[in-house]
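A short write-up of the structure that comes next.
A protein chain is absent from this complex, but the other protein chains hold their places.
By written order: A, B and C. Residues from 1 in each chain.
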Amino acid sequence: MSKAFRELRDALRDFAAERDWEQFHSPRNLATALAVEAAELLEPFQWLTDEQSRSLPPGTRAAVEEELADVLLYLIRLADSLDVDLEAAARAKILRNAEKYPVDKARGSSLKYDQL
Amino acid sequence: MSKAFRELRDALRDFAAERDWEQFHSPRNLATALAVEAAELLEPFQWLTDEQSRSLPPGTRAAVEEELADVLLYLIRLADSLDVDLEAAARAKILRNAEKYPVDKARGSSLKYDQL
Amino acid sequence: MSKAFRELRDALRDFAAERDWEQFHSPRNLATALAVEAAELLEPFQWLTDEQSRSLPPGTRAAVEEELADVLLYLIRLADSLDVDLEAAARAKILRNAEKYPVDKARGSSLKYDQL
Partner (left out) sequence: MSKAFRELRDALRDFAAERDWEQFHSPRNLATALAVEAAELLEPFQWLTDEQSRSLPPGTRAAVEEELADVLLYLIRLADSLDVDLEAAARAKILRNAEKYPVDKARGSSLKYDQL
């Protein structure tokens, strides 16, 4: 795990320990909180066109930035609660995706790999 | 941005560019895909007790690891599509959370900051 | 509560009782299952344009129909677990929405009521 991910993980560990929050941080609860945050991140986009979503008004952008952070923090914390190396899992998934979506078959298509 | 986050971001940029997928990767679409993945990550936990969620069977654990990766990949890609430094946003949010949840008020409580 | 809603509620009560599933059907678990199903319902739409979403291929349409049903079943079951009259709540909400979104202010706008 790189220093960047380790530092964020450790900061969240300390944050929870200082507040005696480990009791609430079961994988189940963290997965729930993560899904709630992901939906809050989706909320400002729900009535926008693709085009509008590319140029958010400043207030919306700041709120979205905070929601992005919330999702990452719960994600790191959830991975930690399951003893998963999130960064390594992400690198492995990129390789797997490259196999599932070969350039020549996937180019220009939004279909799922099993429908290509 | 640290090397770790930059490398993941760049790998995803290349992945999308090679497949001509930028056309699908509007912030709106990516936020939708992220919420879908977060719910897929929640799915295996939905009928588990907190205790059970702490010791997943190996097959479930492997699936969860892949879903954790999926969420991170879409999150990095979404932040990139909005030109947000995800890592910096996460660090800033930890500081903000420390103000919203002072140790002496938040200790042992799962209440929201505005109800503490 | 009308006969239609009562019948569905009662069918789900019987279904759970016969399988001894009340133990799993806490409001918390049902709310989680509902959110998971709502995301499964969103999944087939995630890369579609608005236009494409209006004319789904037959296979997708059948899958979507089943997901719509899943969401309704969990919703009715969740309301029942909380002793809420779902139908009455929906009728009351339409009236409230009519106040929040007066025709002359809301016409043609996708803004939230507090931004109109």
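By our rule, a residue touches a chain if its C-beta (ideal position, glycine included) is under 8 Å from a C-beta of that chain, and two chains touch if they have at least 3 such contacts.
Note that this is a predicted model, so its numbers are computed, not measured.
Participant: What subunit B residues would touch the chain not displayed?
Facilitator: Per the touch rule, subunit B residues meeting the hidden chain are 32, 35, 39, 47, 110.
Participant: In the full complex, which bits of subunit A touch the chain not displayed? Write them out.
Facilitator: 24, 29, 32-33, 35-36, 38-40, 42-43, 45-47
Participant: Which parts of subunit C are in contact with the chain that was left out?
Facilitator: 2-5, 8, 11-12, 15, 18-21, 23-24, 26-29, 31-32, 34-35, 37-39, 41-42, 45, 48-54, 56, 61, 64-66, 68-73, 75-76, 78-79, 81-82, 84, 86-87, 89-94, 96-98, 101, 103, 106-110
Simple rule for what comes next: only the chains that are shown with their structure count from here on.
Participant: Would you mind pulling out the distance in Å between where the CA atoms of subunit A average out and where those of subunit B do?
Facilitator: Roughly 2 Å, centre to centre.
Participant: Would you pick out the residues of subunit A that each touch at least 2 other chains?
Facilitator: As it turns out, subunit A has residues touching two or more other chains at 32, 35, 39, 110.
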